[in-house]
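Only one protein chain is missing from this complex, and each of the others stays in its spot.
Letters A and B mark the chains in the order given here, with residues in each chain numbered from 1 onward.
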Amino acid sequence: MPKLTIDGREVEVEAGKTILQAALTLGREIPHYCYHPGLSIAGNCRMCLVEVEKAPKLLIACDTRVQDGMVVNTDNQRVRDARASMMEFFLINHPLDCPICDQAGECRLQEYATEHGRGTSRFVEVKNISEKAVDIGPHVMLDQERCIQCSRCIRFCEEVTGTGELNFFRRGQRTVIGVFPERPLDNGYSGNVVDICPVGALTLKEFRFQTRVWYLDNTPSICAGCARGCNIIVSVGTQRELMGTQGQLDESVKRLVPRFNEEVNGHWMCDEGRLSYQRLYSAPRIERAQHPAGTVVPWADAVSAAASALKSAAGKVAVLLSSRTTSEDMLAWRMLLEKLGGDTIGVRANHRGDDDDLLIRADKGANSRGAAWIFGEGATEDAVLDALLLGRVEALVVVGDPLDPVDTANLEARVREKIANVIHVGPFVAGTAESAAVVLPAAAWSEQDGTMANFEGRIQRVRRCHLPQGEGRPGWRVVRDLAEAAGIEMPPWTSYVEVLDSLAEQVEEYRGLDAESIGLLGAKVGAGTAT
Amino acid sequence: MERILTRNIHKDDSQSVSVYEAGGGYQSLRKALKMDPDNIQEEVKRSGLRGRGGAGFPMGVKFSFMPKDGDKPMYLICNADESEPGTFKDRVIIEKDPHLMLEGCLISSFAIRARACFIYIRGEYVHGARVLEKAIQEAYDKGYAGKNILGSGYDCELVLHRGAGAYICGEETSLMTSLEGNRGYPRLKPPFPAQAGLWGRPTTINNVETLANVPFIIDRGADWYLTLGKPPNNTGPKLYCLSGHVKRPGVYEAPMGLPLKELIYDLGGGMLHDDRPLKAVIPGGSSVPVLRAEQCDVDLDYDSLAAIGTMLGSAGVMVMDSSTCMVKAIERITRFYAHESCGQCTPCREGCGWLEKILTRIEAGQGRQEDMGLLENIADNIQGQTICPLGDAAAMPVRSFVQQFRSEFQEHVDSKTCTVAHAQAHD
Partner (left out) sequence: MLGQEFEAKVDEIVSRYPEPKAALLMLLWEVQERKGWVDLESEVWIAERLGVSPAHVHGTVTFYTMYKQKPSGKYHIQVCTGLSCMLRGSDNLMDHLEKRLGIKEGETTPDGKFSLIRVECLGSCGTAPMFQLNDDYHEDLTLEKVDRLLDGLD
């Protein structure tokens, strides 16, 4: 393998790698705009110019392949001068939009200008102007003036989605990006161009002007929109004194962005998943325990009522879960039901459309695979409803979908008038929560730690990004409270890692795994037992 | 002096294949087809023929970069995109002696084992394209192009392709990108065209005039070619383009190394106005550094001009007399580069526009003391840091005008007016 020296440090990398990639292995990121590891090399921004001894001109690190014995300087005066001159070129026509630009705080122009720029402007001419706030698609807004023509967005639409909606128009300093008239950027993955845009030229309509990025509290988690489980970062607001909040702390989810995982989603996520957090705010939340629905009672009373209903129906209890329920919650319900002596447990399937060539799965159940492992293949919604019709169910627990309130609407219509003893455990006032005998608030998808298994059997960690609303708590805690009230013995779980330990003991596919081994990138089933 | 490249252009109906054949045309092709392609390459290399498009790269060496075998199709491109300001020599060959160019294309295609030659002609040369279209058809009809040329077993297609108004497409990688049906963006090198060119296949790109030399080299040999001009590195006949403030502007053929003053005062009839002496000359198209009048005792060949800090380039000799405002002249030149920059890379896209704005401001009487240093610094920041040489082509003239005529810039800044009368068109 070629051995080269970068800034006096020796490094060995595979032949075919570039200087930029070699420097990254040393922990040194050579400044760049147009290079992106998920796209082809463009080499147009010229920000990554470095000095290679024996080469007369500076060379771009992103496209120069390493040679054995190469000596590279990325930080001497000549290189720093080149970088400062590139920064100057970037800024001369750039609009001073920082005060109103969403990118502020995560903008490479700001970062590199501060670190590598000249510090003052020598440009006294009139700046080139072009169109601002151009609506180019259902989710994306374009500001042509802010664009630095790095072509990342164009390459994304060409190479990843193959749809080619974006291109350069005109030439030279008048070059702008745009879409063909009446052919908007609407390929199901349009939000990714906002992620990869190094500046504020492309912004997400749903995030525009919502908050400043330095107010965001970011947590790595997993999207629960479908069975792929794209790795994401959930950004929650932390800003007080926002208009409309009357000084209350606004801790809502502001946006989702993809997190790189080579095995699951690469660098990308789909638009539907990106905006799935909006569903959390599409219905009112259950804040307090109710008995019956609509009548608020102290938590302990509601739990007690539910527990006695379950005890008296022992042997004829059914539990209907969502395919987005965490494995921890699923195991807790399974264990409770075993002790109650019933085996009617089902998972609501959630399929829509088809798998596509990229990331989207027709199975919207983020934990369908986990459900199959924990309950077996026969645990379907139909099995539970059949049991209900055959009179074999006297108490039905409905575990609401932690992401999507729409989920139980249909179900509610089907169980109403067939059974009175419904216990709804979930986050949203919707469906069976509106007519159940007991309603217990549970944490939503972004409010509890747990694990889910994607369609390929990769176990990934869903994280708690903000506190549950009101009295809401993780499902397994609700189970513990019910068990205690019913005099049923359950393990003394105090945190989800202990529930995960139980999963490792009782579910074959989880054997040998713990929070650390699952980590940020997940663990393929069997990884815990691999020798 | 024997006319070589221009031997046919004054004949009636010079574009027709019959006139061309009557003058001995296509005999070289016949001869070449019986030679080994590598021998043709060797002969061209020995002749010392250097690229006439502007870079002056040895043609035989360029040929040698092509693979000698392999099953990938290979191509020759004839670069007829002639757009360098001050240059109009290829147009003469295209319009007046197209078969000379085609014969050069066909011999060269054979030498590199190309299966097709694409002729990329600038969009504005509409007349030239029509002439070529007709000539290509004649070549096919006579069996000089297409399948089994002259019974040799060699196949070569000739495809005419029109540009649509972009100087950058004269740069070889931009030409290929344009030909493939895209915006004319130059490509990163490596890979080089001989490794991966058109559609990723080995490709050689040559200028019209360069290709027009090849039939003569094959017909009369490299030894003969080496007697023309200034061997070993500045050989052959050359077409010089003379324009600007002279009595007889036009294309003149002479052996390589014609003295600049002979071109201006003998062939060109001297200065346009007897009372306006020579002030400056750009010897090789607007991309090369400008010369002051006192530097004009120089031969027009690659090495002589390089030795005094400029270039032969495209041999577009632009003559300026004492009535020329040098600030206005470089403003016009820079506006060209800003207009033609493809916009792909940052220093050229932003830098050329910036240079244009500063020069316009100085010319309009709003220059500042720091502007001259700023122009030079911007030029330095563009040069050598771009994807293709257009950035260099914009930077070098700016630097040379400011350095050679600093006092004029100073006057513009100090007095806020132009102290030199502008040239007027005389009716």
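The rule is short, and it goes like this: a contact is a pair of C-beta atoms (placed from the backbone, for glycine too) under 8 Å apart; a residue touches a chain by one contact, two chains touch by 3 or more.
Everything numeric here is computed off the predicted structure, so don't read it as measured data.
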| item | value |
| --- | --- |
| Contact with the hidden chain (one of B:Gly25, B:Gly48 or B:Gly86) | B:Gly86 |
| Contacting the left-out chain in the complete assembly, out of B:Gly165, B:Pro191 or B:Gly221 | B:Gly165 |
| Residue of B:Gly23, B:Pro58, B:Pro73 or B:Gly143 in touch with the missing chain, whole complex considered | B:Pro73 |
| Hidden-chain contact residue, picked from the options B:Gly250, B:Gly269 or B:Gly309 | B:Gly250 |
| Of B:Met59, B:Ala145, B:Met318 or B:Ile358, the one touching the omitted chain in the full complex | B:Met318 |
| In chain B, positions touching the absent partner | 73, 82-88, 90-91, 122-127, 157, 159, 161-167, 178-184, 199, 241-245, 249-251, 282, 286, 316, 318-320, 324, 328-329, 332-333, 336, 339-340, 342, 422-427 |
| Hidden partner chain, residues of chain A it touches | 163-171, 178-181, 183 |
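The rule we apply is simple: only the chains that are shown with their structure count from here on.
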| item | value |
| --- | --- |
| Residue ranges of chain A in contact with chain B within the complex | 41, 43-47, 49, 57-58, 60, 63, 82, 85-86, 88-90, 92-93, 122-126, 128, 148-149, 168, 170-175 |
| Contact set on chain B toward chain A in their complex | 166, 183, 188, 338-347, 349-354, 357-358, 361, 368, 374, 381, 384-387 |
